[in-house]
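Here the complex is missing one protein chain, while the rest keep their positions.
Moving on to chain A:
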Amino acid sequence: MAQTQKKFDTTASRLDGVSLPECGAWSRNARDAALARVREMGLPDRRDEYWKYTRPDTLTQTDAPEAAFFDGDESEHYADVDRLKIVFVDGVFDVEASDNLALEGVKIDRLCAADQSDIHWAKEIYGVLEERGQTPVERPLAALNTALACDGILIHATGEVSKPINLIYYHKSTSSDAILHHVIKLDKGADLTVLENGPAAARFNKVMEVEVADGASFHHIRKQGRDHERRAVTHIFARLGEKSSFKSFTLTANGVLTRNECVIELTGDDAIAHVAGAAVGDGDFHHDDTVFITHDAERCESRQVFKKVLRNGATGVFQGKILVKEGAQKTDGYQISQSLLLDEDSQFLAKPELEIYADDVVCSHGSTSGAINEDGLFYLRARGIPRPIATDLLTLAFLAEAVEEVEDEILREDIVARLTGWLERRRG
């Protein structure tokens, strides 16, 4: 009990200094409720079941630890894709760098503007999906985000959106602490692609709530930037209607701390949810994918494909769960988490979970960690391919199952090119 009390005391003192942004009634209610959730749950500490492998202290402490930002040359992300750009610098909206927020098939608002009105469509989702996602596993940093987010983008897709929306997050200050909260609503049959890129800040707390109505399709590609010292905790909360589809892929290269949570509820029959990630890092890189998929309807399909390449003592974490509720018959669930350890100092900690209450389902999961296949390496070298290039080829091959989750060829090739670049820069 003493520990629990300590946790609540720590939380209370952390929250003492905070003040909620100025805002209208709907937002005020959501934020007050979220703050109450945080107080009730307490901020995470290492004794929490879901924080055993990842230290939350630098994410919960009042000030963001300093983080240098990557300042080198980098080719433009999604350069070949016609897209609507929305730019944040250290979590602050950059009106100059952003496109006009008008696009066919979609209505886009900024949270800080919508906040001021007393009523907004986002009320039905903002903090609502996040709150649903708190059971059975608590995610206090997401509730903290709901309470404190200064800005974010509210996207309401009513039909086929003519081009992808690109959220760009620059990191330009060593001490920035950014909290963004996006709400995305897809009406029946709508189709929307959201592209994200960039590290955002020295410390970044982001929540994205996504409501996907019947027959709608949501595509999401994210690249978390090349900064190494930055920290990020991100949550995606999605609720899927009948025959809807949600597909999300994340590329993470570098970062001393990344915790990407994804919480998906399949509430309509025949819905599809695919979440995938490729993460590569070395040294004090720490990357955590925590996924929770709930099947609460019939004939839904879910896939989790997570691959990590770890070098020089890097750490990878995977906590993935498939929960199949009673009555969710004909569920097809698949989960794979694998790591390639390029040396003996690196480690991969995995906790795959299945919990099934329906009797006619197919669920499979697998988790492995291993080194480069020596036979494969010799075979390639025996054909004249030098060891570093052969190692990179096998590493990319290892990541392929995750990268192939990106359906668009241009986007997929861009991901492969960035992974190749990352590997090439580390060739001995």
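Rule of thumb we're sticking to: contacts are C-beta pairs under 8 Å (C-beta built on N, C-alpha and C of every residue); 3 or more make two chains touch, one makes a residue touch a chain; residues count from 1.
Everything below uses one rule, namely that contacts and distances are computed from a predicted model.
Considering only "Heme exporter protein C", "Acetamidase/formamidase", "Putative ATP-dependent transporter SufC" or "NADH-quinone oxidoreductase subunit J", the record for the omitted chain gives "Putative ATP-dependent transporter SufC", by its UniProt protein name.
Touching the chain that is not shown, out of A:K7, A:H365, A:R381 or A:R426: A:R381 (per the contact rule at the top).
By the touch rule set out above, chain A reaches the unshown chain at residues 374-376, 378-387, 389-390, 393-394, 396-401.
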